[in-house]
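Coming up: chain A.
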Amino acid sequence: MIPTSHYLYLALALFTIGVLGVLTRRNVIIILMSIELILNAVNINLVAFARHFGSVDGQIFAIFVVTAAAAEAAIGLGIIIAFFRNRETVLADEMDMLKW
Partner candidate 1 sequence: MVEQFTFYFFAALAVISAVLVITVRNAVYSAVFLITTLLATAGIFLQLRAEFLFVVQIILYVGGIMVLFVFVVMLVDLDIALRQVQFNRQKWVALLVVLAVAGQLVFALALGSEALGLPAAAPESLEPNTESLGLRLFESYMLPFEIASILLLVAMIGAVLLGKRQKPPRSEP
Partner candidate 2 sequence: MDAVVEFLKPHWMPLLWAVVIVAVLPLVAGYIVLLERKVMADIQARLGPMRVGPHGLLQPIADALKLLLKEDIIPANADKWIFWIAPLISVTAAMLALSAMPFGPVFQIADLNVGLLFIVAVSSLGIFGIVLGGWSSNSHYALLGALRSAAQVVSYEVAVGMALVSGLLLAGTLSMRKIVEAQAEQGIWFVFLVPVGFFIYLVAGIAELNRAPFDLPEAESELVAGYMTEYSGFRWALYFLGEYTAMVVVSGIGTTLFLGGWLRPFPNVAAFDFLDYLPAVLFLALTGYCFYRAPKQPVPIQKAVMGLFGLLCLGLAAALGWSVTLPAEAMARAGILGAFWFLAKVFLFLYSFMWFRFTFPRYRFDQLMRLGWHFLIPVSLVNVMGVGAALVLQRQAGWPLWQGLVLGTVVTLAVAAWLILARQRRPVAAPSAGGEV
């Protein structure tokens, strides 16, 4: 039996790496991928606790997280494509038209 805390440490590691990716990379697509990493870390956490307490509610929440992640990835990528068609760039630093 793997103790639940091991799964929590794994989720923490993935979460940290995801946040680092979001804060550090310039390519917007990689930022979106890091967001997916964060959502996966949350899922591991939810399912680990679902197993710990023997209830299935954690897994249901995880399914909803996957659903929301799918919707968000689709829209995010649509925005990126629309932006790329107009400005020919995918670097976050160059998307500064709303800055003063």
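Convention: contacts are C-beta pairs under 8 Å (C-beta built on N, C-alpha and C of every residue); 3 or more make two chains touch, one makes a residue touch a chain; residues count from 1.
For anyone wondering why these and not others, all candidates are chains of the complex that A comes from, given by their letters.
As the structure is a computational prediction, the values presented were derived from the model and not from experiment.
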| item | value |
| --- | --- |
| Which of 1 or 2 touches chain A - same complex, any copy | 1 |
| Touching residues (chain side chain A, partner candidate 1) in the complex | 1-10, 12-14, 16-21, 23-27, 29-30, 32-34, 36-37, 40, 43-44, 47-48, 50-54, 56-57, 59-60, 62-64, 66-75, 77-82, 84-85, 88, 90-93 |
